[in-house]
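Every protein chain of the complex appears in place save one, which is left out.
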Amino acid sequence: MKNVSKSTILVQLDSDPQPSVFDSVVAVDSGAEQLFRHGGVTDAQVRDLVYGAMFTRGPDELHRTAVFVGGSNVLAAEHLFAKVRECFFGPMRVSVMLDPNGANTTAAAAVLAAARHVPLAGATALILAGTGPVGQRVARLLARQGAAVRIGSRARDRASEACGEIHSYFPEAKLQPHETVTSAGRQAALDGAEIVIAAGAPGVELLAASEREASSTLRVAIDLSAVPPAGLEGVDMHDKAQQRGNALCYGALGVGGAKMKIHKSALAQLFTRNDLALDAEEIYAIGAALESA
Amino acid sequence: MKNVSKSTILVQLDSDPQPSVFDSVVAVDSGAEQLFRHGGVTDAQVRDLVYGAMFTRGPDELHRTAVFVGGSNVLAAEHLFAKVRECFFGPMRVSVMLDPNGANTTAAAAVLAAARHVPLAGATALILAGTGPVGQRVARLLARQGAAVRIGSRARDRASEACGEIHSYFPEAKLQPHETVTSAGRQAALDGAEIVIAAGAPGVELLAASEREASSTLRVAIDLSAVPPAGLEGVDMHDKAQQRGNALCYGALGVGGAKMKIHKSALAQLFTRNDLALDAEEIYAIGAALESA
Partner (left out) sequence: MKNVSKSTILVQLDSDPQPSVFDSVVAVDSGAEQLFRHGGVTDAQVRDLVYGAMFTRGPDELHRTAVFVGGSNVLAAEHLFAKVRECFFGPMRVSVMLDPNGANTTAAAAVLAAARHVPLAGATALILAGTGPVGQRVARLLARQGAAVRIGSRARDRASEACGEIHSYFPEAKLQPHETVTSAGRQAALDGAEIVIAAGAPGVELLAASEREASSTLRVAIDLSAVPPAGLEGVDMHDKAQQRGNALCYGALGVGGAKMKIHKSALAQLFTRNDLALDAEEIYAIGAALESA
């Protein structure tokens, strides 16, 4: 038997019935040599799958196998990610990345775009639709960089709940819940903010152009929706630091290039060691390193 | 991160619970470097899968990703194929090939075999079991080459329906429905025909050897069934332009070599551009180019 050098293997775990083609293409383009694609993965199935990754190669080669947790259901993916990490003990582990629906890489790219124009420490940022999986991640990342973060939602109660969840990740976060379904609510939420990021469902307008333009403090406006109509009226999905009124604007595609670079760089790093666990914060750090490189 | 050159990726969509190993082996042998295999694919799942193929690589590299729609259920595959094409807009598209159960490549190989011996324009051809997915494709291809095509079926009504469906693909087709379950019906359907092609279910005899040999006009007889007994009695599945009575005969394996070449050539072409949609007619053209090369 010839001596076969070990390929890099990415085990893709997806809670959707069909594993994501998007995630698989990016994995292949990031250099993963073998892709084991699993759809419809349940919490109960994780252990055997991850043990298969942990107990097949020697300790010196564990960094050549890694796990990616994706899928359109962010909550389900977070559970799978937790189950994956429960399998590890001592040095017996493989690196793992969480990026369901691109939530972590998108949030990282959005916050890095804002950071290009506004020092985040001490800034005030409003996240529209801040209760969803991307919005919460954006909030976490901004808060960790020292920004005061306002979580906007249709109902103030839901915004408060989201603040609670974000606190559980980062207790020092400066957070404020806001109702942003009324124009009065939006005006209050925007008052004094330098950054606004729309993280809502595709095709739902969250802020009128006139409201955005009425702000004298706003410097960066980022819309993460790629489906018309825009979340931020008047922001084009191709915008990339496009001046509109007082603010530099970004659309989903304008952020998409950086998002893809972060995604690929994070995947490539999985194979450099066997003890990485890449969630929003770690992926943001990888993106920040790319920006400063 | 090293600069990784883009692999060719084939996304295999199959409505069967297990994606076809046959299609996968041919894909690998045609040079597809990465194969994303999906079984149990439903119409509702197509969009996300195809968007994943469309939105991951740059416009200049879209021709390195393609979609293959297969599976044993031809009707289900046709629906998936239509859904795939609905995802495209403007230049945002990838090439796609339809070949469920080998229906398109088999039909193309059969018609090309006939064309080696009889000029198709003006010829008269009888398709036994012409109402099925392979039979209808054979009829479409013959009609487009200018042949007058007789569709044989157990019931004249079903043959008429099939003629209607074929007309929806090619309105100029010269088509005639025939009942071929009685010996009188078969005799009428064969009267004056130069070509007979049997496209029935495996193991069902459609024409007696004596009936075939009684025709003075028949020049080519092709049986596409690979399971005994033969669809055309007396034709061996290995026949390849084998003289039997007045006619040159082909069996399923005699046509199979050309079918496989067409299948592989079509797959390889998918990666030459990003706007191919290969159904029966396009696959026939690829086969014709191979014959004349």
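The letters A and B name the chains in turn, as written, and every chain counts its residues from 1.
In this text, a contact is a pair of C-beta atoms (placed from the backbone, for glycine too) under 8 Å apart; a residue touches a chain by one contact, two chains touch by 3 or more.
Every value quoted in this text rests on a predicted model; they were computed, and no experiment measured them.
The omitted chain makes contact with just one of the residues B:S72, B:S160, B:T217 or B:N246: B:S72. Across the entire complex, the residue among A:V41, A:V74 or A:L141 in touch with the chain not shown is A:V41. Annotation for chain B: contacts to the undisplayed chain at residues 16-18, 20-26, 28-31, 35, 37, 72, 260, 264-265, 268. For chain A, the residues touching the chain absent from view are 1-2, 4, 6-7, 9, 11, 34, 36, 38, 40-41, 45, 48-53, 55-57, 65.
Definition applied: only the chains that are shown with their structure count from here on.
A rotation of 120 degrees, rounded to the nearest 5, superposes the Cα atoms of chain A on chain B. Chain A and chain B have centres, each the mean of its CA atoms, that are 45 Å apart.
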